[in-house]
Structure formats: C-alpha cells, structure tokens
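Note that one protein chain is taken out, while the other chains of the complex remain in position.
Up next, chain A:
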C-alpha cells in the first residue's frame, strides 16, 4: 500500500511538473482510442467473407440461415474435437471433408460412427485406426442439421480462401486494447523515458549556461574597468531568499501541494475495491489459452448457460469429462478432477469477476440479445493461461458502454417500433441508454 502510494506520488508529481504539456495530448489520444475500440467491440459476429469459391459439393453455402444454424451446431457439438480448418485437435480437421467423403457417408458416420466401423466400412475403419481408435460419439441430429454443419464447414473454407489470414471464425477477433483504461492515468511507459531524457537535456543546458555566465563575469571583472553602474549590473547577486519569502510564491506552492494531495487522495479512493488485473491462483491449472485459443472450443461449450441465464456458469466436472475421459487422462491437473469426482466434492474455483451484490448483471441480455462478444468485457481470454480481470467492472465502465453502444436491434421484434420512434425524434444512434439503459432499475433492485 505504502509503496504503491509513493510510486503514484512520484508519478503524479512528475506529471504535474512537466506533463502539463505532454499529458494533454496523451489523454486525448487515449480517449479517442477507447471510443474507437468500443465501437469495434460491439459489431457482433465475424465479418462477412464473401466468396463462393471452393464450393463443389452442392451445399447451399449462400443460404445465410443454413450457415448460421450450422455455425451454432458446429460450435456447440463438434468444435471440441474438430477444427473447421486443417488442424488436428482430437479428430481430423474438417477442411475439404465434403470433397473427401460422400454426403451420405458423412451422415451415417456422424449419426453412428461405431455402427459404420463394425459394419466394416473400409473408410471408417481407416479413420478410426488413424486417430488412435478414438471413438467419435453418436449425435442425434436430423439430416438437415448435418447438412447445415457441413454447409458451415464448406462456407468456412470459402472464407479462408477469400481471406487467407483468418484462422477461425470466432474468438480470433481481437477486441483491441485499452477498453478499460487505467483509472490513475493513461501515461504510457515510453513517456517516462522521454521525460528523463528531457530532464537530462535541461540540466545539461542549465549547467552550460551557468558556466558561460560565470566565465563572462570573470572576464569582465578581470580585464575591464567598469563604471559603478556596469559593475552593479555585472556583479548582480541573485537573492533567492526573496523568492521563497514572496507571498505569491508561497501561496502558489501551498496551492500546488494541496491540489496534488487532493488528486492523489481522490485517485486512490476511486481505486478502492477495483480489482482490475486480479489474477488469483486457481486450484487446477486450467488454461483458457489452450482450450479457447489453440483448440478453438466455443465458450458456450463449457459455460453452458451464457446465452440463457444471468450466470454464465462455471462448468461442472462432468463437462470436463466429456473430453478428459479420453484425453490427457494421466496429466496431474486432470487427475485433480478425477479426485474431486472420487471424493464427491466439487472443485472450488476462485472467483475472478466479483460484482457487488447490489448490482444485477445478466449474461444472456448481453450475449444473446446484445450480441456482445465475450472478449469485449473479459478481454483476450483466448490468450490467458491464467484468467485475470481485464475490465475494471466499475459502474462508470458499465455506464460508459451503455452510453456509447448502439443497440443490437436488427431482426429483433422487440425493438421495431422503438427504433422508428427514436429516429423520428433524435439524430444520434439508438444506444442502450437512449432505451433507458442507464436508469437505476436496470441493474439495481
């Protein structure tokens, strides 16, 4: 606590002395950056990659409804073991699957792969053996649903073909940095260096000038006979005591001191209870980077209620066991899950995001209705080995977003009339707050 105060003190003091000029620009820059990011953050879903190439299988990849349906099905059911590209996660990457296998074969395989293997289908047996005899579970899909999934895979290929840099379709979208700015100040690290260099230059400059003055004075005193008036000018002695005895200076110093102290107190007080960056050690070294980042598992696969409930829900051990009954079973971290199941005691994770009890937050309102990406609030979760609190989760942060974010009204019958009413009376965007989203009763009851 003490050290943090001292550090802040120095920082603020320095900033106060010098950065009057510099920080103005920095703040302005920070703000524009933030605004830009939140604009970006709300665009739901990935950008539409329009490309009809590589569609040789006759699947309706232009039918957006089918693709969207397939997307959802794929992420919720297949993405755990398969990528839509060529990466091997557990099972093979599915890029080009529509060309490699016949449609009917795929339907039969997805519905019940074991039956196909036992029937001695050569392709089925080959795949089974190639991937360590890992059985693919049977899925109770209709033919239409399987077609939708395959269509989605085909359309993903087409997108990859069009935009070669895209890795996946979801989760790879970086939501930018600095959505939640530091409450203390936006002074970046490089500014410190510039400050130091500037101070050094200044000191050198002052010393040089003083040396020159004294040199010139000595020369004049030694070599010239000066009259009384000139002598007074040259040998003028600067009375420092006059400065610190001056009322104006004293007042100014006291004022500066008070202002700095006040600012410091306010900043510290505002920071109380904010746990931004909180990164507790978890009982099991679960890595989001591995699961959500490398393996591209959809968030919804484990956080099952994120689209349905106020709580996103921490996955129960049986969800882990969907995969880890087969994969990495010997890992000491996975063994912890096994032990929990054996002892019949749930795993006690440490809660990272703690909203106060007085605030009501509903995930489904933001994800399902608002179309907000998880990363908008949770940050680059796909890059986190250990999860930390990315956003400040303060009321100001919530309100800011509610003020700036246009509502995701498209195709939602709830908003039809409201959008028209809003457009008739106001020119601005139809934001959350223009629909009452900053009122007390939206979050506090």
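Definition applied: contacts are C-beta pairs under 8 Å (C-beta built on N, C-alpha and C of every residue); 3 or more make two chains touch, one makes a residue touch a chain; residues count from 1.
By our rule, contacts and distances are computed from a predicted model.
J.: Looking at UniProt, which of "Sulfite reductase", "Phosphate transport system permease protein PstA", "4Fe-4S dicluster domain-containing protein" or "ABC transporter ATP-binding protein" names the chain we cannot see?
T.: Of the names offered in "Sulfite reductase", "Phosphate transport system permease protein PstA", "4Fe-4S dicluster domain-containing protein" or "ABC transporter ATP-binding protein", the one UniProt assigns to the missing chain is "4Fe-4S dicluster domain-containing protein".
J.: Check each of A:308, A:336 or A:403 against the chain that is not shown and name the one that touches it.
T.: A:308
J.: Residue by residue, what part of chain A touches the chain that was omitted?
T.: 1, 272-273, 275, 278, 280, 304-305, 308-311, 313-319, 340-341, 344-351, 354, 356-358, 360, 362, 364-365, 368-369, 411-414, 418, 421-422, 435-436, 439-442, 444-445
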